Structures are given as C-alpha cells and as structure tokens.
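All protein chains but one are shown in place.
In order of appearance the chains are A, B and C, and numbering begins at 1 in each one.
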Amino acid sequence: MRSAITPAAAANLVPDGATVMVGGFMGVGSPHRIIKALVVRGVRNLTLIANDTARPGVGVGKLIDAGCVSRVIASHIGTNPETQRRMLSAEIEVELVPQGTLAERIRAGGAGLGGVLTATGLGTMAGEGRMVVQVDGRDFLIEPALKADIALVAARSADYIGNLVYSLTARNFNPLMAMAATTTIAEANEVVPLGVLSPDMIHTPGVLIDYLVERPQLI
Amino acid sequence: MRSAITPAAAANLVPDGATVMVGGFMGVGSPHRIIKALVVRGVRNLTLIANDTARPGVGVGKLIDAGCVSRVIASHIGTNPETQRRMLSAEIEVELVPQGTLAERIRAGGAGLGGVLTATGLGTMAGEGRMVVQVDGRDFLIEPALKADIALVAARSADYIGNLVYSLTARNFNPLMAMAATTTIAEANEVVPLGVLSPDMIHTPGVLIDYLVERPQLI
Amino acid sequence: MDSKELIARRVAQELRNNTLVNLGIGLPTLVANYVPPGLEVYFQSENGIIGFGARPPEGMEDVHLTDAGGAFVSARPGAVAFDSATSFALIRGGHLDMTVLGGLQVDRHGRLANWMVPGHLVPGMGGAMDLVSGARRVIVAMNHTQKGQPKIVDELTLPATSLRPVTLIVTEMAVIEPTETGLVLRETAPSVMVEAVCAATGTILVVPNDVGVMSVGN
Partner (left out) sequence: MDSKELIARRVAQELRNNTLVNLGIGLPTLVANYVPPGLEVYFQSENGIIGFGARPPEGMEDVHLTDAGGAFVSARPGAVAFDSATSFALIRGGHLDMTVLGGLQVDRHGRLANWMVPGHLVPGMGGAMDLVSGARRVIVAMNHTQKGQPKIVDELTLPATSLRPVTLIVTEMAVIEPTETGLVLRETAPSVMVEAVCAATGTILVVPNDVGVMSVGN
C-alpha cells in the first residue's frame, strides 16, 4: 500500500542533472502529466534516455522545447526538428543507439546483467568503440547495460501497490525502464483496487514502483 | 489459422537425438500430454533442456524414467533420484546451470543475442570454462545463448493462431523456450476463438508456435 | 500505375503464407494494400504489436495504438501487444520472415545504407539496423535513382545500416538480387529495357539470359 503523490511532487523528485528514462514511443505511452510538471518546475540539464524525442510539443518533445535536456540517448530523433536544431547548435548532445540494442541495454540494466552480445551494429558507426567477442565462431558487439537515476513510466491501470497494466503499443519501453532506475515513478490513467488486476495480466510488479502519481481528474 | 495435431503426431515431430526444451518447474506448467506421447513413441537419446527433472513419474521425470534422455541441461536435479542414479551410472550426462543464467541463456537464444554478461557464477564451478570480460570495472562471465531443435510448451489457453496465455507459476520457462527453438509445439488446457484473448494479456505470440496440439478431451 | 504502386505490388509478390512481416515507414507501408488473395500475413509494427489493421473511424482512434510512424491504427482479432525488448527479440531472433525497408544506397555486395547522410540528415537508425541484421529476408523498396544519380552503387558513400547483404532490391525499373557473384538483374519493369536499367545503375549488374518481367499480381 502506498500514498499517491501529485505530478508536481513527482517532478520535484527529479533533480537537475539527473539521468532520466522516460517511457513512450513517439509520445504514445509517455507519462504526460509528469512531463508537464517537469516543464513547469523548470528542470535543467537532464540526460534523457528514450526511444525518440517525439515531435515538438508532444511527449518528451516538451522537455526538449523547454530546454530541460542537455543530452539524449535515443534510437531516433528524425521526427523532432527542435532536437536536431539543438544538436547542431551543440545545446544538446545526442547518442544514437539501434532500437533493439537500446531496449536490450535498458533491460540488461534492470535485470542485473553487465550487458548483452548482439550482431546489430557490427561494422557500422553504431559499433564504434565497442568490444567485439566471438561466440561459436560468430562476432558480436558487447553492448553494456544502461541504467538511470529516475524512470518515469505511464500505464493504463495501476492498483494500490503500484502493479501496472499497459495498453497496446503504449507499453513499449515502459516495463523495461521501470526496472532500470534507482527510483521509478509511475502515472496511470486509472487506479483500481487491489485484486482487480489478475496476477497473469499485470505487466510490471508494484515492488518496482517507488512512487505512484494520483489518478487523473476525469470527473 | 492452423490445424490442431494429436499428441502422438506432436511426438513424431521429435526425432531421436534431438535437443529439446521442455517448459515447466517441478512439473508445473509442463506439456504433460506431449510428454506422455513421447514416452509411448519411445524417443531416444534426447538432450533435455529444462529447469529441473521434477520427480520420478512427474512431468519430464517420465522421460528420465523411460530412458529417453541421454543429456540434461538444468539448474537442479536434486528432487529426482532417478536422474541422479543415471548420472552416477553415466547413462545421463548432466550440465548444471544457475537458474537465472539458464533463463537468460534461453531468452538470448530466442532473442538473437549471442549471450549475456552476468556476475552469477563468477569464481565458482559454474563459471569454469567461461570467458570473463570487464564492463565499467566489474567482471562478468559471458554466458552464451542456448537454442534447441524443438521446444515443447504448455499454456492455459490458446486461440486458433496459437496465441498463448499461461497461468500463475505454470508460466516459468515456457515463454522463453517458445522463442528459442527451430520448431515450437504447444499444448493448452483450452482452445478459444480468435479475439477472445485480449492483445494485452497474451504472453506468447502465435507466430512463434509451429504446431498446436488439439484440445484435451474434457467432456 | 505509378512507380510507388509498381514497387509495392512487386514486393507484395514476395509475401508468403502464415509469415510475420515488418513494413518500414513510407513506401513499404503500401505493400499491405496488395497482399495476394488467400495469404494470411501477420504484420508487426516494431513499437509493439502484431496484427494491426487499418485506421479506425474518426472519433474511434485509441491514443494507445499507433504504428511505428505514430499514425493511428486498429487491431485485428488475434492481435498481440508486447514491450520493445520482445518486439526486437522477434526481429533479431530470426522470427521475422521478411522486412521491407526504404534505401538511400545499396552497394555491389548488397549492403544497405538508409539511416543517415553525414552533415545533412541525422535522424537515427531507429529499428533499421536491427531489422537488416535480424530479419530472415530483407527487401529494399526504393526508387532506382535520386535526382538522376544511381542509388545502386559500387561502394557505399553513406554509413552502412548493416554489413549483412539484403535479400532483394525492388525499384520502379527492376528487381535485383545480391548474390555471391554480384548483383543479378532478375526482372525489369514492363517496357523497361535491360540497357536502361544498367545505365541507371552505378555498378556492374550480372545480366542472365532469362531476365523476367516484374510480376505485379492482380
């Protein structure tokens, strides 16, 4: 059992300069209320780990617009000209990672693995600076685990202990990030009583959630 | 859409000498009907990859009893004296792997990774013969991916295209193994119409299932 | 038939029954419109779903369900949702039968470049490197030339997406297969001469005796 916090209180848990993972894919499945509160709070100098930076005004794009971010680790920034502009003017440093490798690196961080061996990126710019090892005669890059200070995730439903259920393509990086940070904060579209979510349908165990944001005001 | 096959037909898809992953934990969540059919068919010389060998007469223990298995890769054989007896008499070769490492190696096999880096087993017998690499100043074992010719998995529900839903602790290694074999055969306690299983509750996508065993005869 | 439709129709002939297929954003998406009758094809979107369908009616869009380009889609009965690690486990684990991607360049070894133009366009590789490294068959669907310049070249001048050669190149002029012995011209588009294809190509094509005509279905 835990007490719900406001989006503003959630934003106050994110210090300037923190490394923050934010769930979502082109803004779908992002924790929109926490993101808005971060912009209001005026957080600065974040390292943002996310699949993409969505579009200006959308999802984590709001953090880019508001100048909250100084470094981005993502698989794609092509849909956000503001990210590209700030990258070219050296306001934001960007590290591009293949999407599957990004997912596995975050999963490894949450699962206590040092990293994974992948063929993706071998011999390309994405493989520069990586160790190469042979397993069964095949070459693989060693891709190190990725962790964060804070993970901000969004779900469709939460119960009182923070068990989470996601909806369709809004799941994406959320369950991976919920495991990979020192502190995980979740927001959900609804909070339901304990026992309403079946053990087999829960995607993220509540023990991984440090703070749950109060339900949105729908009525 | 696919046609259901009988347990006997499923057993005929498993050649002598095959490397076979079988889901289940102490027999819970094992494909019991396929296992029985394998014993009837008298399959020989299998390499069995499973968490454990259950007990004599239970789950994959039936395959041990019937002399179907010449090699076992598992995390634990302590509950099956028959496995231990056959190991000591050199009828069965046993490779013991830490349970978490076994799970990650099978997952890596299914996910196209060459392997994973783990601290589990470092400096112990489980780490013998493994490469050690440093990431961020910490030592890790390189644990190579594990694949199989055939995976035999069990679910609570399947639909017509083989989407699977597991129940409680019967899930265990099943979803991992369903991804890690050349051919995957599933049996379920019930087969339900397409659309009955919500996209968010399905644990294993039907595209991974090559053959689905017909529903059990309950009435 | 415009060139996009021609390419999409030809790529659709590569679809096989009961297979899992990923279509890239843009031109490749059109392939879904030309699935040959009688085939059951499962389309994956790498943001986490197998079995998505057409955009739903106005006012019925689910904000939690889009394709990888962020466009609203629907779900067909039997659809499955999953997280990004599972999505790429499907792609990289050999479970994806075919991917269709756009291309900026393909070299004589069949190597693709499609994710950046240094100093100009740095969108990021998204899932492209995973798809080209992991899918069983990789089909490049692109225009044969860009502003009159060949996109099929001797050596890549753009950063490679993967060292692994693609399976097939489909353009509005031709179907070309990378092989051990070079790029083989398999088919030409209707009314396109072999010489025209060779002239529009920046590297040597192997031209067999039996070059066919691009089949585009019904």
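What we mean here is this: contacts are C-beta pairs under 8 Å (C-beta built on N, C-alpha and C of every residue); 3 or more make two chains touch, one makes a residue touch a chain.
As the structure is a prediction and not an experimental result, all values here were calculated from the model.
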Partner chains on view for the chain not depicted: A, B
Full-complex contact with the absent chain, from B:P7, B:P144, B:P175 or B:G206: B:P175
Sole contact to the chain not displayed, among B:G27, B:G112, B:P144 or B:G162: B:G27
Option from B:V20, B:I34 or B:A103 whose C-beta touches the chain left out: B:A103
Residue in contact with the excluded chain [from A:V40, A:L88, A:V132 or A:I161]: A:I161
Candidates B:V22, B:L46, B:I92 or B:A126 - the one touching the absent chain: B:A126
Residues of subunit B (touch criterion as defined above) contacting the omitted chain: 25-29, 51-52, 55, 74-79, 84, 87, 94, 96, 98-104, 106-107, 118-126, 156, 166-176, 203
On subunit A, residues whose C-beta touches the chain left out of the figure: 1-2, 107, 109-113, 159-161, 163, 179-180, 194-195, 199-200, 202, 205-208
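Everything below uses one rule, namely that only the chains that are shown with their structure count from here on.
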Length of the line joining the C-alpha centres of subunit A and subunit B, rounded to whole Å: 32
Separation of mean Cα positions, subunit C and subunit A [Å, integer]: 29
Gap in Å, rounded to a whole number, between the CA centres of subunit C and subunit B: 35
Overlap residues in subunit B, where contacts from two or more other chains coincide: 111-113, 199-200
Of all residues in subunit C, the ones touching two or more other chains: 49, 75, 81-82, 85, 88, 91-92, 134
